[in-house]
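Take a look at this one; I'll ask things after.
A single protein chain has been omitted from the complex, and every remaining protein chain is retained in its original position.
So that you can tell them apart, the chains are marked A and B in the order they are listed, and the count of residues begins at 1 in each.
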Amino acid sequence: MVAAMVVPLVGRVSARLARDITVVAPAVALGCAVMALRVALDSGPWHYHLGGWAPPWGIEYVVDPLGGGMAVLVALLATLVAIYSGPYLRALSPRRAAVFNSLFLLLTSGLLGITLTGDLFNLYVFLEISSLAAYGLLASGGERAVVATFRYLLIGTIAASFYLLGLGYLYALTGTVNMADLAMRLPAAGGGSAMTVGVVLIVVGLAIKMAVFPLHGWMPDAYTYAPPPVTMFIAAVMSKVSAYALLRVLFFVLPPTGAVETALSVLSWVAAGGVLAGSVLALAQTDVRRMLAYSSVGQMGYVVLGLSLGNAAALTGALLHITGHAVAKACLFGAVGSLPRETAQADVAGFAGASRRAPLTMAAFTLAALSLVGIPPTAGFFSKWYLLQGALEADAWPFAAVLLVSSLLSAVYFFRIIERIYFAAGPAPAESDRSRRRPEVSLRSLGPVLTLGAVVLLIGLFNGRLVTAVIRHALPEL
Amino acid sequence: MSLIAGGQLQYVLAAALLLVGLYGMLVKTNFVRKLMAMNVMQVGVIVFFVSLAVRTGGTPPIEIEHQAPGTAVAYANPLPHALMLTAIVVSVSTTGVALALLIRIYRRFDTLDEAELLDRLRE
Partner (left out) sequence: MIDVLVALLFLLLMVVCAVAALRVKDLLAAVIIFGAFSFFSAAFFVVQDALDVAFTEAAVGAVITTVFFVCAIRRTTPRVRWIGRRQRGSYYEPLALLLLVPALVVLLQAAADLPPVGDGASAPFTHVAPYYIEQGHEQTGASNLVTAVLADYRGYDTLGELTVIFTAGVACLLVVSGKDGGSPRQGQGKGVRFGVGSPVIDAASRLLVPFMWLFATYVLVHGHESPGGGFQGGVILAASIILLRLVRGGERRSAFTSNHALTLACAGPLLYGGIGVASLLFGGNFLDYGALPLPLDPTEVRVIGTLGIETGVMVGVTGVLVLIFDTLASWDDGTV
């Protein structure tokens, strides 16, 4: 029990902090998360009453396989990104680096808090912690980043306010904000338009945070201009946690009434649109990071599609995709970010011949890219497979078609890059480099990227195990 | 209107504030105005919650000492109040960060207007 409490508390950071704590803390959190997940899987979800007050009067943490799994994912990525950001931070003044680390830890604790809490208002508080930390981190990438972040701030605040207001409606109908309590009382509260409005508000708020099409406008700019470690972490994790929150609310809190069903079917069409739009827009980009951002829009569309189809296979696919995509995107952004300074231009042209200059990094990149396209035996293939199954089960032929078409599209834009990496002739390394026999990139940057690439492969290879051991238990009863 | 009779006019006004805020954020080009609109919107949400906590003929949720036993006092609901305290703090935090961002934007681009900024970015 104590262990789980330490997990979200890692954000207590002082100004004079050394870099090392930033790495150690998420690692500790990771350990705790894994432990917590184990317990949840073995003996069922466990509840922790903060302040010693039982819900619904107090706030509780609920660790079930779903939340525990997400926590593990977040903590793992946080640890890896913390290692990765080492070289980047060395270039900054110590004070600035300390502030950066502080924000990073705050972001991590905010996200972990979201995954573990059983109280909807508490979720809002942690959502804001994560958002504010994210704004600070994203804006540190230079002037354009500041503009993008400001826009994100405005939209993000609208989203959070919607969520809060929706929560208010639900509270008005039931008198509680505890998730389990709400689940019990909402069916009895009748419904009518107040409930519908509440549901819609919460869903829209979370959807904006997830960058679901067509509310995704803030995302490409924000991801493109932020510093590499930041994008790596945020792209991988933030929308996933919001997706988790959506999943929680839709399936664990709200009753399966008319309002929710309508919301789900609207979502499914929107998601399908997003998948296509994301893929098409990604094609049009020359800057790799922007392309990856649009690809994320599409990928989150898959997740929402899975959520909205609502059957076991689709949900499994969605959860598997969340995991796989988080890892893969982190790997991709990490690889892009770690390219040597000469190729600071992150456009496709700059990748020419990269396989010679950074062979390992590019191998990981390719692996992750393949996963996003959906080629076996990477993780992406299996998650799409489940999604496809789910779509067919639900007789949703148009969606199945969308899945296939978008996979083709993503194949196009990724192979474009892969081709340049391996087959194009790149600029010869500078004389000084050759004489110094410069290593590829520093180990700190390389390690995490390689690890992530490997994980992508592992998830794919062992996906059966993953599904039966963890994901099956995380699914809601349907 | 039935809404007024039903004692729900406050919700309407809260909604009005919310929408005024949203409108301001979408329509105005000046960033500072957008921020103010954002705050208005957030206050709208707070008004909503506070309205939920009101008790007709009630009193603020602070226990009155020395009551004769058996008297029931109608207190306002303390839970939304506590939640909204948090919301106010969140609101000022966000505003602070937003203003810091604005200062950077102004320093670099010499404008606080979105339309102008987009023009300058395109150059």
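One rule holds for everything that comes next: a residue touches a chain if its C-beta (ideal position, glycine included) is under 8 Å from a C-beta of that chain, and two chains touch if they have at least 3 such contacts.
Because the structure is predicted, anything quoted here is derived from the model rather than measured.
A.B. asks: Per the definition of touch given earlier, which of A:87, A:142 or A:273 contacts the omitted chain?
C.D. replies: Touching the chain that is not displayed is residue A:142.
A.B. asks: In the full complex, which residues of subunit B touch the absent chain?
C.D. replies: Residue positions of subunit B that touch the missing chain: 2-3, 6-13, 15-24, 26-30, 32-33, 35-37, 39-40, 43, 46-47, 50-63, 65, 74-86, 88-97, 99-104, 106-107, 110-113, 115-116.
A.B. asks: At which residues does subunit A meet the chain that is not included here?
C.D. replies: Residues 1-2, 5, 9, 11-15, 48-53, 56-59, 92-93, 95-96, 99-100, 102-103, 106, 109-110, 113, 119, 121-122, 125-126, 128-129, 132-133, 135-137, 139-140, 142, 146, 169, 171-176, 185, 189, 192-197 of subunit A touch the chain that is not shown.
Here, only the chains that are shown with their structure count from here on.
A.B. asks: When the centre of a chain is set as the mean of its C-alpha atoms, what distance in Å lies between subunit A and subunit B?
C.D. replies: 29
A.B. asks: Along subunit A, where are the residues that touch subunit B in the complex?
C.D. replies: 121, 125, 128, 132, 135-136, 139, 143-144, 146-147, 149-150, 153-154, 157-158, 160-161, 164-165, 168, 171-172, 177
A.B. asks: Under the touch definition given earlier, write down the residues of subunit B that touch subunit A in their complex.
C.D. replies: For subunit B paired with subunit A, touching residues are 18, 22, 25, 31, 34, 38, 41-42, 45, 48-49, 52, 80, 83, 86-87, 90, 93-94, 97-98, 101-102, 104-105, 108-109, 117, 121.
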